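Quick one: the structure is below, questions incoming.
With one protein chain removed, the remaining protein chains of the complex are shown where they sit.
Letters A and B mark the chains as written, and numbering starts fresh at 1 in each.
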Amino acid sequence: MYIIQTAFNGVISGVIMTLPALAVTLLFGVLKFPNFAVGAMMTVAAYLAFALNAQLGWPLLAAALTAALAMGVLCIAIDQVTFKPLRERGGITLMVASLGLGFILENLARFAYGNAARSFVIELARPFRVADIRMNYEQMITLSVSATAMLLMWFLLSRTATGRAMRAVADNPALALVRGIESPRVIRWTWFITGLLLGVGGVLIGMDRALEPPMGSNYLISVFAAAILGGLGSPLGAFVGAIIIGVVSELSTLVLPPNYRIGVPLVAIALVLIFRPQGLFGQPYIRK
Amino acid sequence: MISFIILMSIVVCFSAILALALNFQWGKGGMVNFGLSGFYTLGAYAAALLILKGGANAFVATVGAMLIVAVVCGLVALVTLRVTEEDYFAIVTLGVGEMLRLVSLNEDWLTNGALGLAGIPRPFGASVPPEMYPYFLLGLSLALLAFTYAALTVIARSPFGRLVRAVREDDVVAATLGKNVLWARVRIFAIGGAFIGLAGSMHSFYYQYIDPTQFTNIVIAYAFMAVIAGGRGAHLGTIAGAAVVMVLLEGSRFLKDAIPALNSDQLAAIRIIIIGAGLIALLIWKPQGFLKEYRLRTEERT
Partner (left out) sequence: MRKTRRDIIKTIGATTASALAAPYLNLAHSQGAPIPIGVGLPLTGNAGAYGPDMGEAARRTAAMINAAGGVLGRRLELFIEDSESSAAVAANLTQKFINVHKAQACIGYWGTPEGMSSRPIAIQNKTVLMVSSAANAITEGDTQGYVWRFQMKATDWGIVIGRATVDKLGFKSVGIMGLQNAFVLPIMTEFTARMRAAGRTVTDSLIYNPEQPSYRAEVERIFGKKPEAVFCFGLLPDFVSIMKEVYRGGFDSKVVALSIMADAEGKFVQAVGDKVAEGIRHFQPMPDLSAPGYKRFLKLMGAPADRVYLFPPNTHDQIAITALAMERAKSPMAVDWSKQIIAVGNGPGEQTDDVVEALKLVRAGKPVNFQGAGSTCDFTPNGDQIGRGMGQWIIKGGKSVFVEYAKP
């Protein structure tokens, strides 16, 4: 029973990571660099939602959606100021810039709200039981929000012109250009969707625990591990990777001291790099 | 005030060594190290433990710390034997760095856990009169900085140094030319690691007490800032960059008196925001930094 409960808890931890993992993989597919600011971007979005929810008294749903939209727009703006001028300098430069950006964003949150732990204004509820497994209301919200977001993403990528353009740019930017796909527009869309995903993801993390400035960057290694395990660039992979990392991390506490849980994503990355660099669902990556 | 300036100069020395090490790995070799604070922690703990539990003297402990960090860094570089994509490598270093910091926090039997290691003896503490000690330590730090500078400069100008740059510019071409790129990457990262270990040892000797709270990820931002400001690949520039970053950081403490409305959490946040913004601004507008990398100037002779 305890094992099943722990595995279920792991699924929840994994589901919380699906949206940021998707954001990482999407951005990597189109722009070819891992964004180390994803954690801090989620923190900022969570605090935006906190400002609307706890300080202005909005319902959390409205606050979360507004914060996610704001984050989408903010991501486009950040790209224009930070990444666009560096686009031609290669992935390493973009990566270092994203590290700097992460420090800026996390500390903007710290500047505004300090280090104290805060929470959204929502009524916490006691759990209910299904076949003796404890589940709660917020976990159901997390599950349904993530599932909805995944479906929308699938629809977007496979059924819309924008989504197809994004995939084309991801596969081969030069060819996409030749075929008349306007890549600046695709990049803007990619950032906007990344922002939406991170915005919703940040609020879900904030509901799961307390709001603190490092709340997002704590997830950084796990989220990258999920995306790499699934295969960087593969949306389905990001989803599966996140669930695997979540479940294995929680189950590892049955045999390992819980304070080394971070070792699970790390070992996952190392194994993938050594045995299957393209990840579970990624295309074998051929350079040059 | 004089003593404050001396203490500051010592801190600048070991920051500069750390920045030179990063400059070698990233600036020269193109290997991004986002686990810098973890390796720095490892160096500091290795030196302290070799003295406190191993009974080594300061010299042996420092050399030991350099070797240990070099070996760990070399092993990390080996993980990337199949992919040489920097993206993956950066994520691996971030994870390993975090793991090293967790070990320093959780392995009580070895590291004393959150309590930290106290009473780390100073090098030659017994033979130098206490009132002269800060001057002595400054002299020692300057000597070690000069040693680091000389060693890394010699390596950079050697045939291996040219291979390092070739790996940075295009590892596929280097491999096509029959160079063993994997082995080169392991050596680049290990050599840089040795000097991170040196900087970590000096941190231990300076503070005489280390605990996990002293080694935060902010170190990474400072070091990258120093390298970028100084010009990727340029040694003298990196030292100047480290000095400027540390003086700005320490100087900003005086802001507290100037702007009493801000509390120290906010000031600390502003400091890091400025560092992050400076980093991005330099990448955009001054990507070569303020000093140029040394190159054999063959084109001028022809």
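Basically, a residue touches a chain if its C-beta (ideal position, glycine included) is under 8 Å from a C-beta of that chain, and two chains touch if they have at least 3 such contacts.
Note that the coordinates shown come from a computational prediction; the quantities given were computed from them, not determined experimentally.
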item	value
Displayed chains contacted by the hidden chain, counting the whole assembly	A, B
Residue of B:G55, B:P130, B:P159 or B:G178 touching the missing chain in the full complex	B:P130
Contact partner of the left-out chain, one of B:G119, B:P159 or B:G178	B:G119
Residues from chain A at the interface with the omitted partner, ascending	2, 5-6, 9, 12-13, 16, 115-119, 124-127, 134, 136-138, 205, 208-210, 212, 214-215, 218-219, 222, 249-250, 253, 257-259, 261
Interface with the unshown chain - residue positions in chain B	3-4, 7, 102, 105-106, 113-116, 118-120, 130-131, 134, 207-209, 211, 213-214, 256, 263-265, 267
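Assume only the chains that are shown with their structure count from here on.
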item	value
Intercentroid distance (Cα basis), chain B paired with chain A, Å	30
Chain A - residues contacting chain B, complex	28, 33-34, 36, 82, 85-86, 89, 91-93, 95-97, 99-104, 107-108, 110-111, 114-115, 220-221, 224-225, 228, 232, 257, 259-260, 262-263, 265-266, 269-270, 273-274, 277, 285, 287-288
Chain B to chain A touching residues, read off their complex	30, 32, 34, 79-83, 85-88, 90-92, 94-96, 98-99, 102, 105-106, 172, 218, 220-221, 224, 228, 263, 265-266, 268-270, 272-273, 275-277, 279-280, 283-284, 287
